[in-house]
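Quick notes on the structure that follows.
Only one protein chain is missing from this complex, and each of the others stays in its spot.
Chains here go by letter, A, B and C, matching the order in which they are written, and residues are numbered from 1 within each.
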Amino acid sequence: MISIQEQDFDQGAEYNSLRANADSDGAIVTFIGLVRDFNQDSSVSSIHIEHYPGMAEKSLMNICLQARKRWKLGQIRVIHRVGLIQSSEQIVFVGISSKHREDAFRACEFIMDFLKTDVPFWKQEGTPSGMKWVNAKETDEQALDRWSK
Amino acid sequence: MISIQEQDFDQGAEYNSLRANADSDGAIVTFIGLVRDFNQDSSVSSIHIEHYPGMAEKSLMNICLQARKRWKLGQIRVIHRVGLIQSSEQIVFVGISSKHREDAFRACEFIMDFLKTDVPFWKQEGTPSGMKWVNAKETDEQALDRWSK
Amino acid sequence: MIQIRFFASLREHLDTASLNFEVNNEKTVADIKQQLVSRGEKWQFLSERDVLCAVNQTLTGEDAIVNDGDELAFFPPVTGG
Partner (left out) sequence: MIQIRFFASLREHLDTASLNFEVNNEKTVADIKQQLVSRGEKWQFLSERDVLCAVNQTLTGEDAIVNDGDELAFFPPVTGG
């Protein structure tokens, strides 16, 4: 259900695996995060992601369990890469199957929102002036507001 | 950008094509609708979808243009199948790339919500007692409320 | 002359996919629907059911004006996706 890994993933294969186990689910939503060419006004050639082994898995599991409590979900699959990742490569995959599309959309976004604020990953960007730690964004904290209603 | 077709689609290939053109977009969201085994309390072995040629394409295009006005989007891809579709096969694909995940999630759900109420497709379900026209769901109309705020 | 098209369960019930219809000027969709309903029993279906209409492939209300050469369509609420 959850993988933290250095190697890249195959989005199509992940989708096929979700679908093969989706049984009576009529909706599948996937989110993929990619390394952007430009971030915080400098040209980014690659990123490096560090994580807190053990805690990262544990907090991702916890977020998925919270999502299962809030919505009726079928399959949940989360992959987050760590280590060196080149520009325009894939970083993160979240895939959800559900009977109803609304539950799948909500859960997928919920997992991404909490992943962004609660799971111990830290990103450095490779810029022309060297590796730089990325600052946390206030907008990521603000995004959580929608889940407290 | 929009295809209405009898043949099945390859989700992974559609995703790869979106990604190849996503340039500086950091987020890709895909939605896939599948034929559910069970709907309206009867066992569904297959469905048949009829459409209004010309108008279906035109109204899908219009929905995508509305989405582009509301959010900053990169690529948009919509596929809807017509004709006979077997149980657990794919019906519809919506894929969106965007700089920010929130825009991609919103636009993908917006397109599905309006596709469900405004685009001239009609579904029949093959049940043990023959083909039956599917009734429109009130919940699909209600889903539109979230976009009028 | 306009073309009127019917889809899905409406087409099946009326046993008609399309017909040509003479319009004199300033007719609304509602006027035309009323004329169809007055054709006989099976056409009652048009006024009894929840029926959507489109003029030239755009959804409209029944107060829309239909002009010579237009394509008018009647169909049940849509159920795609």
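Everything below uses one rule, namely that a residue touches a chain if its C-beta (ideal position, glycine included) is under 8 Å from a C-beta of that chain, and two chains touch if they have at least 3 such contacts.
No experiment lies behind these values; they were computed from the predicted model shown.
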* Contacts of the hidden chain among displayed chains -> A
* Structure fact -> Out of A:V29, A:I49 or A:A107, the sole contact with the unshown chain comes from A:I49
* Those residues of chain A which, in the complete complex, touch the missing chain -> 33, 49-52, 54-55, 58-59, 80, 91-92, 112, 115-123, 133-136
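Keep this in mind: only the chains that are shown with their structure count from here on.
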* Asked: So what's the Cα centroid distance for chain A and chain C, whole Å?
  -> 49
* Which positions in chain B touch two or more other chains at once? -> 33, 112
* Structure fact -> Residue numbers in chain C touching two or more further chains are none
